[in-house]
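What follows is a set of notes on a single structure, which appears directly below.
Partial complex: the chains shown occupy the same locations as in the complete assembly.
Naming follows writing order (A and B), and every chain is counted from residue 1.
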Amino acid sequence: MVGYKFMGKAHSHAYRDLPFFFDTDVEPVLQTLVGRNQNAVRLAAEKLGWLSYETDWRRLLERDDIDVVDIGTPNGSHAEIAIAAAKAGKHVLCEKPLAMNTLQAKEMWKAAEQAGVVHMICHNYRFAPAVQWAKKLIQEGVLGDIYHFRAQYLQDWIMDPQFPLVWRMRKEVTGSGTLGDLMAHSIDLARFLVGEIREVSGLLETFIKTRPVGEMSGGLEAAASGGAVAEVDVDDAAAALARFENGAVGVFEATRFAKGNRNGNRIEINGSKGSIRWEMDRMNNLELYLENDPLGIQGFRSITCTEGVHPYAGAYWPAGHPIGYEHTFINLMHEFMRGISGKGGNPSPSFEDGYRNQVVLEAIEQSATAGAKVAITY
Amino acid sequence: MVGYKFMGKAHSHAYRDLPFFFDTDVEPVLQTLVGRNQNAVRLAAEKLGWLSYETDWRRLLERDDIDVVDIGTPNGSHAEIAIAAAKAGKHVLCEKPLAMNTLQAKEMWKAAEQAGVVHMICHNYRFAPAVQWAKKLIQEGVLGDIYHFRAQYLQDWIMDPQFPLVWRMRKEVTGSGTLGDLMAHSIDLARFLVGEIREVSGLLETFIKTRPVGEMSGGLEAAASGGAVAEVDVDDAAAALARFENGAVGVFEATRFAKGNRNGNRIEINGSKGSIRWEMDRMNNLELYLENDPLGIQGFRSITCTEGVHPYAGAYWPAGHPIGYEHTFINLMHEFMRGISGKGGNPSPSFEDGYRNQVVLEAIEQSATAGAKVAITY
């Protein structure tokens, strides 16, 4: 695995915990953790349970005991690592957004396909049992024709103007701000649950134009400054209107300036026969309204998706015992392992999903710049 | 009062109930109810408690015992009645949206101003105590600088394709669909709580393109048909992105196709120091997050706005005893009566508010047609 910060921890834990909950033909072995800072990666490897560490990801490619490369680095380096890994015959799991732009994303997808390796993008929120259950209900027609999809992804961690210019706010490293970091997740949920988007109108906003740079703003590249400020060149907030291919209307909003919302990832879907609501803050619950309920007892019901019948839920605890954030990764890794074991084809979301997601993100950005709607072409 | 359907009932009740709860210098007397169908208006006058009835609203203008004209008719007739009433020296209360277009709306506003009569537009949701309290908190800077306003107004009453083409879906009578009926309320809340809007991108959608016409589709004009269908020429759903003059970003959505949402009118505001959430379904509650709460006990608090300190609440019941939909009208009428009694100037929302609201609605419509953002000029 390349990268050992927040996502490094989440992925490491998932690999470790996976065999306890799921029976799989393929079990992950935490071989080697990669990071540029030797001391830091050494400590991280020890803490996160990796057998060894490296400071250059290229070393992984030569090794026969490495079957999988997991990329948890800032977005700017995804393409290079993923393409090289695929070419070396390694299965690849990559954090989102897949790339810095659609061109890169397509290259990654094609490289993985040509190499015949298993490839996934880490849209973990799909793997909440309640979201998987929503997918099943929609597929079975329980909601009827879909008219509306709305999503908000609200955070508040950079609202202090003195919060430094960390890598997630530097365009050259990350590509975009909330767009690729947060709205990418919402778009993945939209595509997963409703289908492809054919047109968008976008709006991007940067509320705090400059921020201090310094120690804290590190990441792959350390900023070499003290007391200085630099321009924020990515969005603090993003919003978009969309039309789906099936005629549904989408409204998307992502921001890091919604005080009180630490990780407020919410979706709602309205169809001709019913509606659903889900939010990460109550991740085990799916709110469902059914038109066909008898008159007088219609209402949104709150389904606690911890029953054996709910996707993945049976692997954990008896009904009514909640799971948490980390289990979305365990479920995702389980699909990745199933893919590697040759079961069920290449799992979703694949690099193709990552590419299509990137196309939507890029169209939103173009629309925001042009002040006009943009048609999506894949 | 002109009109005796849903709004006729709501207004009549508010006038009747007002003196019980509020001490006012001016007390409403329910003189004359106006409607075109003589039999129906006679029955309605009796039921709603009016002393007499008329079939032509012009009669009201001549009478000395009529001080106020309240317009609860479909939108197409607002301007004519309001302008005539103002010229006749009657105070005017008008349902929303104010008019069919901005030109009409401006004429109405100017006519009322020149006549020196008290004028209000009936945006009743402003008058939920929780919304008024939100206004006070924002004015006092409790939320800091406002970054985000988001509103959804979700209904589901016309989702059945067999639901007939009632007047609220006929452009010549109503001007627009959800835009003027629902989003007008959200825009009023936005302007009231956050300020003026300077730019919008809009999207309008009609999911069900044709509907049956017939008996049920009546209104001011009866549709003369049987078994036939006609084109729906207004929007079933509307969405808009906006920028406010103060830099805040707005996201608006209104629809009559959100199954399970009978009258789901919700808003959220995020500021640099706090956030609020409110929805009509829990109209007595205001959710408030405050940055300055001590570390570890930060969280959205649910304020039940039924205390003596909350606007209008003291007039009703002891703390903790909820009020309902009708009380938003009583509170609004109370301000209208105060205006008529000469206290506090012309109350808000005035015809000017109605006009400015209309400008935003029209810009959203233009943007939706053009596929590009539109700047607001008043």
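Odds and ends about this structure:
Just so it is clear, a residue touches a chain if its C-beta (ideal position, glycine included) is under 8 Å from a C-beta of that chain, and two chains touch if they have at least 3 such contacts.
Not measured: the values here are computed from a predicted model.
Shown chains number 2; the total number of identical copies in the complete complex of this file is 4.
Following the convention adopted for this analysis, only the chains that are shown with their structure count from here on.
Rounded to whole angstrom units, the spacing between the C-alpha centres of chain A and chain B is 40. Within the complex, the chain A residues that touch chain B are 143, 147-148, 150, 152, 154, 156, 159, 201-203, 205, 207, 237, 239-241, 243, 247, 249, 251, 253, 255, 257-261, 268, 270-275, 289, 291, 298-300, 370-373.
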